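Reviewing the structure listed below.
Heads up, one of the protein chains got dropped from this complex, but the rest are sitting where they should.
Letters A, B, C and D mark the chains in the order given here, with residues in each chain numbered from 1 onward.
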Amino acid sequence: MSEIENKAEHGSMDGAGECAAGDPKDDKGLGLGVIFFMVAFLVCFLSGWLLFPKLLYSKHEQPFNFDHELHTAEAGDCESCHFLREDGTWSGIPNLASCMECHTDEPMGETEDEAIFCEEYVAKEKEVPWFVYSKQPDCVFFSHAAHINGENAAGKMDCKTCHGPIGESTSSRPYEENRITGYSRDIWGKNIWGFKKHSWDRMKMDDCANCHVEMDGHKGYCFQCHK
Amino acid sequence: MKIDRRSFLGLGLGAAAGIAVSPVGVKLTDDSSIWTQNWPWTPVPEDGEITYDPSVCSLCPGSCGISVRKIKGRPVKIEGADGYPVNNGGACLHGIAGLQYLYDPSRVKTPMRKNGNRFEAISWEEAISIVAGKLADIRTDGAPETLGVITGSAAGSMPALFKRFLDAFGSPNAYEMPSLEGNLQLTAATLHGAGNTIGFDLENSDFVLSFGAGIIEGWGSPVACFKANASRKERHAKLYQIEPRLSNTAAGADKWIPINPGTEADLALGLCAVLLSKNLFTQGNFTGGFQKFTAVIQKEYSPTRVEASTGIPAADIEALAVAFAKAKAPVAVPGKGRGDHGQNLKEFAAVQTLNALAGRLNQEGGAFVMAQPEYLSFPEAAMDEIAEAGAGKEKIAGSVNKLIEDINGSDKPLLNALFVHNANPCYTLKNTQRVKDAFKKVPFVVSFSSFMDETAMEADVILPASTFLERTEDVPAGAGLPKSVIGLATPQVDPVFNTKNPGDALIQVAQAMGGTIAESFEWETYDECLEAVAADIWDSLSEEGSVVVAEGVPEGTPAVDVSYLAANPTSVEMKGEGDFTLVAIDNMRLTGTIPAASPFAIKTVSDKVLSGTQTVVEINPASAKGLKDGGEAIIATEQGEAKVKVNLNEGIMPGVIGMVKGLGHTFDNPYVAGKGVNVNDLIGPVIEPGSGLDAAFGIKATLKKA
Amino acid sequence: MDSALIPEGAKRCAFPKFMIGMAVVGAVLLWGVYAMFLCWFKGLNQTNMNDYYGFALWIWADLAVIAIGGGAFFTGLLKYIFKIDELKNIINFAVIIGFICYSSALLILAIDIGQPLRGWFIFWHANVHSMLTEVAFCLSCYFAVLTIEFIPNILENRQLNKVPFFHHLAHNMHGVMAIFAATGAFLSFFHQGSLGGVAGVMFGRPFAVREGLLIWPWTFFLFTWSAAAFGPCFTLLVTKITEAITGKKLVGDKTIHLLAKIAGWMITTYMVAKIIDTIYWATVTAPSLGFSLSHFYTNNAFYGYWILIAEILVCGVLPGILLIMKSTRENPTTRLVAIILATIGVCLNRWVMVLQIMAVPVMSFDTWALYIPSWQEVATTILPVAYGIMLIAVAYRYLPVFPQELELNKSAKAAE
Amino acid sequence: MIQHENAHKFGMVVDLDKCTGCGSCMVSCMAENNVPFKEDETRKKDSITWMRVYKLTNGKPFPETEVVYMPRPCQHCSGLGDHGHSPCVSVCPATATDYGYDTGIVSQIYTRCFGCRYCMGACPYHARYFNWWDPKWPEGQENYLSPNVSPRMRGVVEKCSFCYHRYQLAREKGYMEEREIEENEYQTACTTACPAGAITFGDLNNPEHEVTKIVKPDPHPDPMNKNVVGKSRNPKVFRLLERLGTNTKVYYMSEREWVRKAGDNYLDGEWDKRKNHHGSSSDHG
Partner (left out) sequence: MFPFCFEWAWDVGHAIFFGGLWYAVGILGAGMTFCIGKAAWDTINDDGEGHGGHH
């Protein structure tokens, strides 16, 4: 915040200085106005593009780093930990009990992160308060079953299509939350205009709809994805 | 001028233009609308694995099997359990709203002690020691019989445990609140011998003659009754409803027979008289002065005389009797409304005798005379000298209503201490002021209530009970059912507040008292106690969730002793004066007893029953005399008066005012209390001689424009 | 004090007097603003609307102000497209009144919706089948037109006009005003109609539903027509009131008579159509759905046949006749009576088409629903009136609204 | 629009002779769908009850009075000619409600709705409710809220969804087991709660489903009113305000003539004429 204030102040000081230095007669007014205009424009334009996105999101570190690559190497593919329950509902991020199917009270490796896991959560029998990058708002109903076990080709999707190559990551990136909406930044995407390069860059309604149009020929009806 | 207006204009325009070509505006517009979609004050329920767990609802004597849907172990919905022997899917609105009781704002969240006029929170240890100390003093004073207990019903292990406590303590003063089951047992005892009860095979009857029984208003086991009633359509079975008012049952019946309030017994005996005179009856196993009965009934209850009292034409009475006798599987059902409060033995006995005369006892689709289920076997309670002495004393009164009357009528305190469990007498019994006065005359009242209800507020100590969703308990089903089912309620969630299973609280009080009392309560916990005393059926009970103790048509024809009716007991007269008869109405969407209706249930109540904070009374337009529909009026009885609204309703006999039960709660819960008037404030009890029942179904009243 | 801003040659009351008047009206405005914020921050529970009365006083106010604001588009249409030059003497004022009416309508809509911050969804997620979408689009576009039409008048302010850019801008805008006016007429035609369509397409409401042409129920055309017919009456009425308050003659009789004559014929033809529509609806449409006319006008405490008679005969046919007959049209008293009745008539029509629709029971076992607005609703509905008075006062004081003012008041000036 | 050959058309039939007016359906609906409650719910015109039970009387004086209870969920209209333009869907300016051509269910998206209430005005059944207040639960009571239905914020319209989330949950299980869902797997909360079994719910396009067997919907437009499609061929079955052409998917059944008559509006004497007509046409059919 202070940066922009400084800039703004600086800018106007410049203007004022110039004004003071110039001819005090009236016609300078228009010129000054133009300069003021330019400076204010530039400051606001740049802050809008550079500073605003920074201010809009708050950053949270995950409780501790999670090495997806290591776990996929040890435990197998995504479905080993993130699975569909018998009733077809999605289990999401594994709870402590699931972790403990492999882990014990003692760390299996030597990483600091695993030590935190054992001390802070396993020992205290506390669930790890993970931040969920792909968390959708309460109004959204998303059926993983329909996309993994669905009846047609569209129903046999790869995790990567929406979640990206997270399984290859070795550390957890910070979770960014929109201060106004509470949405994870992954929903809107990193790009402030919401442009995307990969299918997993954005998870807005239009992204769902586009894919549905492509696969089903129709973007679906409200209740299909809303509750 | 160095910096003039134009400079500022430039600055402003520049800033605006700069912002405009940046994403700020678009993003803020979008995000502010998304913010409204996720307002932090709108709750977001947590998601997780869905599970379903079975249990039994014990909100009413219906005892339906329920299935509790949970998300990550958190209960979110109650539904009726498919396949449960009482309800087989389906549930009533109170059971479905059961979760609202868990987090009810009026719950007693921790043990309480009254200090002056206010309650203060205390620890369980302190609460138990206060109770144990007070009780010890009573025993030291040598008056153990001055400890009384009022329980909601007599069935199940909890009342038995309280009874046991009284035994070990040395008091005979155990009382139950009036209930349909109690009334049926009393009827069975009068006609067929003690230890019996009566069930009605509505499901298989082709002609149900209901003497005001609110078969779809919460009579008996409500859901079972709903199902039996609904199946009439396919079975082409008839339901005739005899009632002064077009209740829901009457509305759903094939025929509604309006009758002067309180004369149902006359009609039942009148029908008996017709059967006798037309020789349409079955001799059966009548004992106890059947000759005298025949003579008395035919003389006193001839159709013309019954026409005079009931208002039903004599010819109709005869036709009805013939239709009843000629039906393939008729059954007559007693118990106006829910059949619990304001009932008289004469009517119950008369209706059951009608069943007997029609040869409908222990017949498919008839009335079953069944032994009360015996599945609990407590070891002998240890009793010391004080206990022996006290237990030998005479019980103060024959019924809870008589007890209240006696306490009020006596100069010296008849009870020094009183336990109240699963009951709210200060609301449910008639003339609530009288009940509260009696409570004030008892020096030490202990409430085991889950809610800060009217009775809990009169208590000196509250040992808060976990609700049925937080505790284990055996739940014997259902008054009036043609079978005996024992269900097991299991904790669906850890106690939300600092409450205990009242069984545990009682055991701890007993153990704190030491001596033979502690010896009689050797169990560590109530759960352990239940497993031990219900050992006979425990395995199947805990595995299946319920055990059917008796089912199907009982064998043999029971003896019928008609000497009670042969003596022609007098009918109870209505008290008071006035042009109108005020009758209390049962409404399925409200509860007349405990607990008070949930917020959801209250929400469903019609604005023709409750309007704002005013009770709406029903009255026939023919007797409205200037009262307007929706207008305000003052209803007055000798008991008191209340401001009400008027609903002009063609579905009620002229001269009768209908006022719903279950409103007018006075405790602190804005969603269910402070609404309307308690009809029990307007109606005083009338004790029926012999039975001790409060037979006041109504009272004479006046109604004037407010 | 503010004489430099007052149009040259015009005479205005003393500044303090002006400010006192503004303060009085401003107090009413603030009361409305307070109520508005209550509605925004506490929600619509501040109103007496309910699930039966989802559309109530506000929607009526919207429909009414848009109808009476129709003078702007219709006068503009006549002036710029049909080249009736005489109307130049009143066009500025008609535009100002229109501007006030439409901005008020938008403001009320912003209060009326349950989620004001999501109001833009109506544009973004537009459902093209909804009459309300059409209303929203055309309403906001037409408001833009009105603003454009109003701007040159503002720029003619004595001080502003000295700025060369503004001077030229005003001049250029006058030059292409016909195009704007044509666009405005096009937009108006549709949104006035769509507002009529709002009711007419509700086929679940037999009191409202009308048959029609393609996707447009007859009410679509009736609303447009009635706005064109009654809008000028309101313009005349406000002119009359302004003249009374300022004590000056502001618009020449010739212009007044001309506009009144046009309005009279419009009203009369509208009433013919309206009566045919009513008869058809009462004898064909409603009965085909199981409703007799009496169902809509009996068995309740308020909506009787009187409202039908008042709307059609007293406030419709009568003013129409008064305005087409030369003698009554040119008699100031009967003309005033006619324009007052006409204004009431169109407001009554909008009332019926909003509130009575909600009140009439449709299911056979339902009952009439009656409603009394809360003070918050009343205050926010009066707010635009206060705002309108203030804007007219300011505009009259500082802008050359009435081209004929100086000429018509010469004699008075001379006498001074 | 998706017009699968095997599109569903979910609907229900309520047997009014069985309905007892007990209110279980209302409470089950509220509990299932996180419906909020206020201190005073006696002003029924601002009380949110997706399922509302109306009390109908035959209007006759004592003792001929008769009463019947009529549960009224959202009727899920398919609109004039069965084209999916229900009264509410076609008027919503922001597409916050739509007609699911694959299920026949009329949706309502609370986060899209901006609260103009046009749909409420358009619905003759008063099946739509506005959140005049912020939903507030007494402390702790929000603990029983279900995650399957999102709680609504102030300022939006809500209504019965035929428990669409139950359909979704059933389908998820179906996906898991790679099969179509059975009739009993998707039932609304009111249907399962009804202790009298008065409600039958299912797919009106599926002749195997009980609801279709009872209703026997006529797929052809009514010759007397082309807007009406799906009229029941069971003479005891009727729909609410059928003549308006709303084409509801909630049917009612009663043995009593006055009840069937109360389902719609008729001019004087018209009912008897129609009845005779209906009689003769059903003779032919």
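The definition used in the following text is that a residue touches a chain if its C-beta (ideal position, glycine included) is under 8 Å from a C-beta of that chain, and two chains touch if they have at least 3 such contacts.
In this text the structure is predicted, and so the values were computed from the model without any measurement.
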item	value
Which displayed chains the hidden chain touches across the whole complex	A, C
Residue, one of C:Val28, C:Leu169, C:Ala282 or C:Ala369, that touches the chain absent here	C:Leu169
Touching residue (missing chain; options C:Phe99, C:Phe190 or C:Phe203)	C:Phe190
Options C:Phe15, C:Phe82, C:Trp124 or C:Trp306, residue touching the unrepresented chain	C:Trp124
In subunit A, positions touching the absent partner	26, 205-206, 209, 219
Missing-chain contacts mapped onto subunit C	123-129, 133-134, 137-138, 141, 144-145, 148, 162-169, 171-173, 175-176, 179-180, 183, 186-187, 190
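The definition used in the following text is that only the chains that are shown with their structure count from here on.
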item	value
Chain whose averaged C-alpha position falls nearest the assembly-wide average	D
Centroid-based (C-alpha) most distant chain relative to subunit A	B
Centre-to-centre distance between subunit B and subunit A (centres being mean Cα positions), rounded to whole Å	55
Whole-Å gap between the CA centroids of subunit A and subunit C	49
Centroid spacing, where centroids are CA-atom means, of subunit C and subunit D in whole angstrom	40
Set of subunit D residues in contact with two or more other chains	43, 96, 110-112, 134, 147, 150-151, 153-155, 169
For subunit A, residues contacting two or more additional chains	87, 89, 137-139
Pairwise touch network: line, ring, star, complete, or other	other
Residues of subunit C that touch subunit B when the two form their complex	115, 117-118, 120-121
Complex interface listing, subunit D residues touching subunit B	15, 17-18, 20-24, 26-28, 30-32, 34, 37-44, 47, 49, 53, 55, 57, 60-63, 65-69, 110-111, 134-135, 137-147, 150-155, 169, 189, 192-198
List of subunit A residues in touch with subunit D within their complex	84, 86-89, 137-139, 141, 143, 145-146, 148-151, 155, 216-218, 220-224, 226-227
